[in-house]
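Removed from the display is one protein chain of the complex; every other protein chain stays in position.
Naming follows writing order (A, B and C), and every chain is counted from residue 1.
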Amino acid sequence: MKLLTCPMNGPRNIDEFQSFGPVRARPDPNATADPEWSRHLFRAENRQGVVVEWWRHVPSNYFFLAERDLVSNEIIRTFDASEPRGRA
Amino acid sequence: MAAGTATRIYPFMPGGAADGIKLVSGAVVLSDLTASPRFGLKGCGSAAWLAAQGIPLPAVNRIGKHHGMQVLRLGNEDILLLAEGVGETLAEVKTAWHAATAPKGYSSWREEGWAWLRLSGPRLAEAMNGLCALDLRPEKFGPDDIAQTRVGHIEAVTFRSPAGFDILFDITASAYFARSVAAVATHIDQHNA
Amino acid sequence: MPLRLLKYGLSRDYPVSGDIPATPALKPAYDVVIIGGGGHGLSCAHHLAKYHGIKSVAVLEKGYLAGGNTARNTTTIRSNYITPEGIAFYKEGVELFERLSQELDFNVMFSQRGQLTLAHTEATMRSFHMRAEMGKHMGTRTEVVDQKGVEELCPLINMDYGGALEILGGLWHADGGTARHDAVAWGYAAQASRRGVEIHQRTEVQGFEVVGDRVQAVKTNRGRVACGQVLIATGGMNYDVALMAGVELPIRCYPLQAMVTQPLKPWLHTLVSSVSLHTYLVQSSRGEVVIGGGSDPYQLYSTRSTLDMKVHLAEGAVHLFPFLQGVRLLRQWAGITDMTPDYSPIMGASPLANLWLDCGWGTWGFKATPVAGKRMAQTIADGRVPDILKPFALERFETFRLLNEMGATAASH
Partner (left out) sequence: MNRLPAPFGSRIDRSRPIRFSFEGKPFEGYAGDSMASALAASGQWVLSRSFKYHRPRGILSMTGADANALVQLPSDPNVAAERTPISEGLRVSAQNVNGSLEHDRDAVMDRFGRFLPVGFYYRTFMGPRRDSWLKFWEPIIRRKAGLGLVDTKAPHRHFDKTHLHCDVLVVGAGPAGLSAAIAAAEAGADVVLCDENPEIGGALTYGRYDPAILSGLSSKLEALPNLKVLTGTVCNGWYEDNWLPLIQGDRLHRTRAREVILATGAIEQPAVFRNNDLPGIMLGGAAQRLIRHYGVRPGQSAVVLAANDDGYRTALDLLDAGLSVVELVDPRPAGVAGSLEAELRGKGVAIRNGATVEAAEGTAGNRHLARVRVGGSWTACDLLAVSIGSAPAWQLPCQAGGKVGYDAGMQTMTITLPQGSVHLAGAVAGADDLEDAIASGRRAAANALSRLGHAVAVESPVTPKTIRPRYVQPIVADPKGRDFVDFDEDLQVKDLQNATKEGYREIELVKRFTTVGMGPSQGRHSALATARIVAEATGRTVGEIGITTARPPVGPETLGVLAGHHEVLERRTALHARHVALNAAMKPVGAWWRPYYYGDASSAGEAVREEILAVREGVGLLDVSTLGKLEIRGPDAGEFLDRLYTMAHANQPVGRVRYCLMLNEMGSVVDDGVAYRMAQDQFYVTATTGAVARVYADMLFWNAEWRLKVDVLNLTGAFSGLNVTGPKARQVLGALESDIDFSRDAFPYLSGRDGMVAGVPVRVMRIGFTGELSYELHCPSSLAPSLWDAVMAAGRPHGLRPYGLEASRILRLEKGHILIGQDTDAITTPDELGFGWAVSKKKPFFVGKRSIEMRARLGQTRKLVGLNFPAGTRNIPGESCLVLRGGAPVGQTTSVGYSPSLGRHIALAYVHVDDQAEGSRVTVKCRNGELIEAPVVAHAFFDPTNARQEI
């Protein structure tokens, strides 16, 4: 079982967490044309490399961010959403 | 909200949802504390109000003690008070909170939402290793530590008590949880037979 | 004894068929460059060469032939989907499998023993009825069976569990089956190369030369190749390869894991899967029981296996067949799946005029190997998308014409 270090609860088996996927830019819905809006809905951050993504620690319902490498699965950093996001 | 004349019924009591499900005893012992006094606040203003009552608040995921109560800090704004026995101070805090004006946080209703069971017995460590993936060796998990984790495959809060581990979890899963502990106890008996 | 075996027995030396020629030198240009030497790419090459007379075709494979998801999938072939568009397409796929061994003169061991999917909830039963009604309407053999029907089709399933995991009924798909995955790819490779298609193993695409709305050439680790038409059919790498051409696909990659037991004498004669348990089982002609299930819960480009998925699949298998407790597991593995938002593939045109897509095959690609190859070959040869593929266009995500097959994909790929 992979370990994920929750900023609040410490290192835990990753099955205590729920992935909410990479952080997404949120375009202004009222200033976005239909095709771009569709792209926003369906596009996916899937590049080989490091992504910043949302995770939920399910037992404590704490949401935080993690930098993770989609190829090696290495978790580079986890941090509270109030902290600067760096790569995001 | 005070309950006038109505009787409270918890899962393992006669007429409760888990009525008829036995709590194991033997090498592994499970006992029910669900009816013991509890009071929790959660949400904006909770920590400040409790602190203003003179209750020292520990760090998140740590336990403090105050006048016969255990103070569990489950989050910045999520604090649970536990008492075994009469719980006079706890009752006073509860009364004061109901009487107070906002901001005072919001009730977390843990005394209704969570069952409170205690795992103990000669095979306690083995049983807990079967139920929980966390490293709970004494040098890693002290008497003031709280783990918000999974016990018996469901979300739970656990911490040490002098007798064993206390476990708080979704009250609607009480029957399931008691059966899961019983199954682990059976496996322990068989493995060591 | 079949005559072929006599040939072997009576020849002094082993008669070599030469299925896969050694990788030749790369030519400067091909009419068609197919990126991805898996089942889909090879199938397309075969159809181009045999049915469209297009023989200047290079199949570029980064690793070894059919070593990606073709080698890793659990070979389910079926057409019991939900959408009429999906059923029409996969139905043609099943029909092509029915005559594939003859087509390829290579025994792909298509074993049409039927697929039984189990329902543990009323909601699942409702979706089974939907699939059955649509399936029957579209001319496939798909029907809902009750508890008794489940017992008749697979008497060894444990029906005694009560509670949330009680089996309420099933979806019986008599058209379902399996085939030997490698054989499909090798058979296509052998046929295609016999007709002049070049298969280049260990040839990695590293970029595209795009001029205007056309791909001029493909850049590889072995040099530049000019191309008339290009097809992307790279399975788990589709997102990345398309991105090199500036095309962003709505795809997320997740590992999909599977495992296999030691060989056993045959006891399981149909494919069995359970929606609630996220587990499916099938016994191969080698006697091994192949067990698979749901995808990993977060995005990843890795073929590592996990203990936890293995445990989950073992729980499901033992739940359905308790006597499997004593059966031993031999091997587990994983593939990288390219999942689309609606669990249907993306086939057809791309924003570039001569770049074609055969992507988004997620966990459901093997069964479409013959039909996707056939229809993509037709597309490339004609320069336009045939009607059967039109619903699968990339544009559907702009026009909201989704082909939602999630409910027909979750438990059985």
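Rule of thumb we're sticking to: a residue touches a chain if its C-beta (ideal position, glycine included) is under 8 Å from a C-beta of that chain, and two chains touch if they have at least 3 such contacts.
The model shown is predicted, which means the values in this text are computed figures rather than measured ones.
**Student:** The complex has one chain that is not drawn here; which of the drawn chains does it touch?
**Tutor:** Spelled out, the missing chain touches these shown chains: A, B, C.
**Student:** Out of C:183, C:205, C:245 or C:385, which touches the unshown chain?
**Tutor:** C:183
**Student:** Which positions on subunit B touch the chain that was left off?
**Tutor:** Answer for subunit B: residues 1-11, 15-19, 42-44, 77, 102, 106, 108-114, 126, 129-130, 132-135, 137, 140, 152-154, 170-176, 179-180, 183-184, 186-188, 190-191 touch the chain left out.
**Student:** Quickly run down the residues of subunit C that touch the omitted chain.
**Tutor:** Touching the chain left out of view, subunit C contributes residues 1-6, 8-9, 14, 16-22, 64-65, 67, 71, 84, 98-99, 101-102, 105-107, 109-113, 121, 123, 126-127, 129-130, 132-134, 136-137, 156, 161-166, 177, 180, 182-183, 186-187, 201, 261-267, 285-288, 304-307, 310-311, 314-315, 317-319, 321-333, 399-400, 402, 404, 406-407.
**Student:** Which subunit A residues touch the hidden chain?
**Tutor:** Per the touch rule, subunit A residues meeting the hidden chain are 1-3, 18, 20, 26, 29-30, 32, 34, 37-38, 41, 54, 56, 61, 63, 73, 81.
The rule is simple: only the chains that are shown with their structure count from here on.
**Student:** Measuring from the mean C-alpha position of subunit A to the mean C-alpha position of subunit B, what distance in angstrom results?
**Tutor:** Whole-Å distance between the two chain centres: 31.
**Student:** In whole angstrom, how far does the Cα centroid of subunit A sit from the Cα centroid of subunit C?
**Tutor:** Computed from C-alpha means, the inter-chain centre distance equals 30 Å.
**Student:** How many angstrom between the C-alpha centroids of subunit C and subunit B?
**Tutor:** For subunit B versus subunit C, the centre distance works out to 50 Å.
**Student:** Which subunit A residues sit where two or more other chains touch them?
**Tutor:** 1, 15
**Student:** Of all residues in subunit B, which touch subunit A in the complex?
**Tutor:** 60-61, 74-75, 133-134, 147-150, 155-157
**Student:** Okay, in this complex, where on subunit A does subunit B touch?
**Tutor:** 1, 8-9, 12-13, 15-16, 57-60, 62
**Student:** Could you list, by residue number, the parts of subunit C that touch subunit A in their complex?
**Tutor:** Going through subunit C, the ones touching subunit A are 239-240, 243, 248, 250-253, 297-302, 304, 306-308, 341, 397-400.
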